[in-house]
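A single protein chain has been omitted from the complex, and every remaining protein chain is retained in its original position.
Residue numbering begins at 1 within each chain, and the chains themselves are lettered A and B in the order written.
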Amino acid sequence: MKLNALWEYANPKKFIDTTDRVLPWVAWAAAVTLVVGLVWGFFFTPDDYKQGSTVKIIYLHVPAALMAINAWLMMLVTSLVWIVRRHHVSALAARAAAPVGMVMTLIALATGALWGQPMWGTWWAWDPRLTSFLILFLFYLGYIALWEAIENDDTAADLTSILCLVGSVFALLSRYAVNFWNQGLHQGASLSLDKQENVHDVFWYPLLVAMAGFVLLFVALVLVRTRTEIRARRMRALEARERMRA
Amino acid sequence: MIALLTRDMRLAVRAGGGFGLGLAFFLIVVVLVPFGVGPQSALLSKIAPGILWLGALLACLLSLDRIFALDHEDGSLDLLATSPLPMEGIVSVKALAHWLTTGLPLVLAAPVLGVLLSLPVQGFGWLVVSLALGTPALSVIGTFGAALTVGLKRGGLLLSLLVLPLYVPTLIFGAEVARRGAEGMALGTPLALLAGITCGTIALLPFASAAVLRVNLR
Partner (left out) sequence: MLLRVTDMAVARGGVPVLEGVGLALAPGEALILRGPNGIGKTTLLRGIAGLQPALSGRAEAAPESLVYAGHADGIKSALSVAENLEFWARVFGTTDISRAIAAFALGPLATRPAGALSAGQKRRLGLARLLVTGRAVWLLDEPTVSLDTEAVAMFAGAVRGHLAAGGAALIATHIELGLTEARILDLAPYRAAPLGMDDFDGVFL
């Protein structure tokens, strides 16, 4: 019964009404956590004994990379929901998340390059992680281009969700293929819950806050964009009805 | 289904384009490479496997939009969709026809072009094996991309954008087999992975292609 209640939000009207109330809170929470996390990270943490102050870019790099992948996962889930239950809001949410995810991928790549230059002495290396992100970027590009190219909304939603499913499998394959192809320079995962000692607590807490900020920012952006997509879709629907009356 | 295959083969032979264009493109790419990187045969023989794989991949890409576009334009696709053939069968046959008219000639031509790039002698066998194993996957994946873009007016560029990222794993393992073959290294792992990708795509992707084709026809 609890789960059934979730599907109510698939109704566009209900979605808009609910987000009307929720969105300001999410947006403010995102702004506050981002400011706190980034200011704390940039100005109130010591320099790393090895990497100096360049390490501080971690507060942008890691959360962005995290959201780049999570955005795709969210698109995968919403695509599945669209295929199985055919809720329009779900398809539109996937459409709304794609550009946000793509920008996150770009931020991760750009900050990675900025960080890599002083550390490895090069802006870019064909390291597995970097390469995987580049490939992920291409997947985002193709996905968005397909959405833009198709006029009929339902057709576009069907095609892009199947592309998202197939693309996920191939993205995963590429990840391992790239690993096989070149063992890289990139340090191991800087965070995972059981390997906290990788990163000292002093860096770890502001990083957590920054990550929470990015998650909230992502949620806020996707909500705004989904609302826009719903309204745009409704406008197209109204225009089509006008044409039918004429 | 055999009827569809023979028809597609016959059309490819008669209308031209199928065999000819892909091969000519492959040849031109390979000929242009030395102009770009210089004529030193040591360098060329080092990059030859990669260039040959990349050339074959691009030549394959070139003819993808013809898989469904012509049948869509003249209405055959609608008629095939209402025929007794299952859609999964239609897309599989289309992929097979594409491989026979594009992939197979590329596999056969690759050793000749390998000579132009001074590919080491021990590399020829593995080059052919890797292409023979990998190009069917390229055709099947390409058929999926072609099915996605079949209704679009200017689908060609979009098709490349969609298909190229999907080609990454095949290219990596295929070129790796060819490279290790040329350098005389052990190549069991990439060979097995390449075969795995080809078998997996042949087994599963036609269902996705058939699904998107149905969406595009309605």
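Going forward, a contact is a pair of C-beta atoms (placed from the backbone, for glycine too) under 8 Å apart; a residue touches a chain by one contact, two chains touch by 3 or more.
Please read these numbers as outputs of a predicted model, since none were measured by experiment.
Across the interface with the omitted chain, chain A contributes residues 11-13, 16, 88, 152-154, 233-234, 237-238, 240-241, 243-245.
Residues 2-4, 7, 10-11, 14-15, 71, 73-85, 217-218 of chain B touch the missing chain (whole complex, contact as defined above).
Definition applied: only the chains that are shown with their structure count from here on.
For the pair chain A and chain B, the distance between C-alpha centroids works out to 32 Å. Residues of chain A touching chain B in their complex: 135, 138-139, 141-142, 145-146, 149-150, 155, 158-159, 162-163, 165-167, 170-171, 173-174, 176-178, 180-181.
Within the complex, the chain B residues that touch chain A are 144, 148-149, 151-152, 155, 158, 161-162, 164-166, 168-169, 172-173, 176, 189-190, 193, 197, 205, 208, 211-212, 215-216, 218.
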